[in-house]
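Okay, structure first, notes after.
Missing here is one protein chain; the remaining ones are kept as they sit in the complex.
What follows is chain A.
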Amino acid sequence: MTNETGTYLYAVAADLGIPVPTGLTGVNGGAVRGIAQGGLIAYVSTVPMDKFGEGPLRTSLENLDWLGRTARAHHHVVDAVAETGPAAPVRLVTVYSGDEQVKDLLDRRGEEFLDVLTRVAGRREWGVKAYAEARKPVEEPAGARHGGESPGTAYLKRRQASLQGQEQDRRRAAAVAEEIHDALTAFAVAGRRHRTQDPQLSGRRETMLLNGAYLVDEERGEEFARVVDGLRGPGVELELTGPWVPYSFTMLEDPAGGEGTADERL
């Protein structure tokens, strides 16, 4: 392998003349530095291409330890630089040949970045997930075993009732989730529904009904939390996370069509 290096981009921010936090390290332990151009600053670190080239990445992205470590390191940098001012996070493993390419990017797309940064300045993202509370298994009603109904028939009937009940619950819960999303969006500057997480990702058994992200003015965070509390009710459980760097509200319209917003329902 060669000693070739690349420039890994974490986030683009407004250049407020604030120095990069000292000692900040990113993926692969690389020191984070800033590339300033035209009122913007790109936060980057140098990465070895024998680890961050396309080939090696294909392999390492399938290594869950590596992926988890790298995602955390990336997120850590994004978080840290967003403390100093509005920042637009860039997707994991965006690697340039060198600093010149990054400067060129800031030149070419400076206005779009500034638009995005203006939109999120002074605002934070909050995540709200709604889960359908688990339904208890349908108990066999007393006296159901009348008239010699076979265990099989009784079973099938119970099963059917249970499934119908579940379906009804689901519909009701989905409608509630919709209302919750609408209420939160009305309070927030903007709201976005992301695809719901599988139980394996959420770590919870209950069906996720809503995976929402809300852009909220910084000083209204607590108020937002209270709004969420006010929406809690039977049948649906709400989980609030944040504040986050506004990951969900810093999308650029990509001329090359690489924008990843297709499955969001606004």
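Following the convention adopted for this analysis, a residue touches a chain if its C-beta (ideal position, glycine included) is under 8 Å from a C-beta of that chain, and two chains touch if they have at least 3 such contacts; residues count from 1.
To be clear about the criterion, contacts and distances are computed from a predicted model.
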Which protein name, taken from UniProt, belongs to the chain you can't see among "ABC transporter ATP-binding protein", "Gas vesicle structural protein", "Quinol oxidase subunit 4" or "ANTAR domain-containing protein"?
"Gas vesicle structural protein"
Would you write out the residues of chain A that touch the absent chain, in ascending order?
6, 9, 12, 49, 52-54, 57-58, 61-62, 64, 67-68, 71-72, 74-75, 78-80, 82-83, 88-97, 101, 104-105, 116, 124, 127, 137, 148-153, 155, 159, 163, 194-205, 207-208, 221, 225, 228-229, 238-245, 247-248, 250-252, 254, 256-260, 262
